[in-house]
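The structure appears below as structure tokens.
Just one protein chain is left out here, and the rest sit where they should.
== subunit A ==
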Amino acid sequence: MTSERPYYQPVGNEERVFKAAYAQQLPVLLKGPTGCGKTRFVEAMAHDLGRPLITVACHDDLTTADLVGRYLLRGGDTEWVDGPLTRAVRTGAICYLDEVVEARQDTTVVLHPLADHRRELPIERLGETLTAAPGFCLVVSYNPGYQSVLKDLKDSTRQRMVGIEFDYPSEEVEIGIVTAESGTSRQVAADLVRFAQAIRRLDVPGIREVSSTRVLIAAARLTEAGLPLPEAAQAAIVAPLTDDRAVGARLAELLALYLPD
């Protein structure tokens, strides 16, 4: 854990809600678009609460064994290796499952006894049930995403969580974040934020996500490294948004309007 608090600019009551949930040993569900600050928020909370943070980036091939642990063969013997969830349960860490909806639902079911009053993790392969150490907190996040495509977090999982909703910050706050995180000027930050706000209002197929605060910071940092602003924005904001050549060209046209050479 770093001694310096990770930079996080609160935009509502999210810090109070998180700390109250932690005090009551309740798991937390963070909902919000990509790059709006969910991960940074958890890092800041772990720092404030003085707990180690174990992060798992979920994907659709994530299995229960990846979370809980597995036996490995060493020579002629078997050796049990804890997974990240088990490590967090044993040590009382904050376990953060990023983009939990990407994991298969038969995998996330293992979270259920941990997420209610039992705070237990049954490990079938070991034939034992671990009780979570004090300080353990389960935090999951997901992006509600495009229409109904990703809204498939099981209700029984969802119902066990305290929900905190995130969105992109207001214009002024976001300009402040981009400035603070990148060291760029306020005018550059304002131009980038305005461009991002236009993109966020687009409902255009071919654009998988909208421009996050994270990519604005990346663009601003590229300018600090000497890249002209349009090039920085093209590389950090436009290019990651789409693989579709036509949509990319239209975004480049939009970029030329907002951040001309």
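Methods note: a contact is a pair of C-beta atoms (placed from the backbone, for glycine too) under 8 Å apart; a residue touches a chain by one contact, two chains touch by 3 or more; residues count from 1.
One rule holds in what follows: contacts and distances are computed from a predicted model.
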*The chain dropped from view, which UniProt name applies: "Energy-coupling factor transporter transmembrane protein EcfT", "Tryptophan synthase alpha chain", "VWFA domain-containing protein" or "NADH-quinone oxidoreductase subunit N"?*
"VWFA domain-containing protein"
*Per the touch definition above, residue among A:49, A:126, A:198 or A:235 touching the missing chain*: A:198
_I need the residue numbers on subunit A that touch the omitted chain, in ascending order._
60-61, 63-66, 70-71, 73, 76, 78, 104-106, 125, 146-152, 171, 191, 194-195, 197-199, 201-208, 242-247, 249-251, 253-254, 257-260
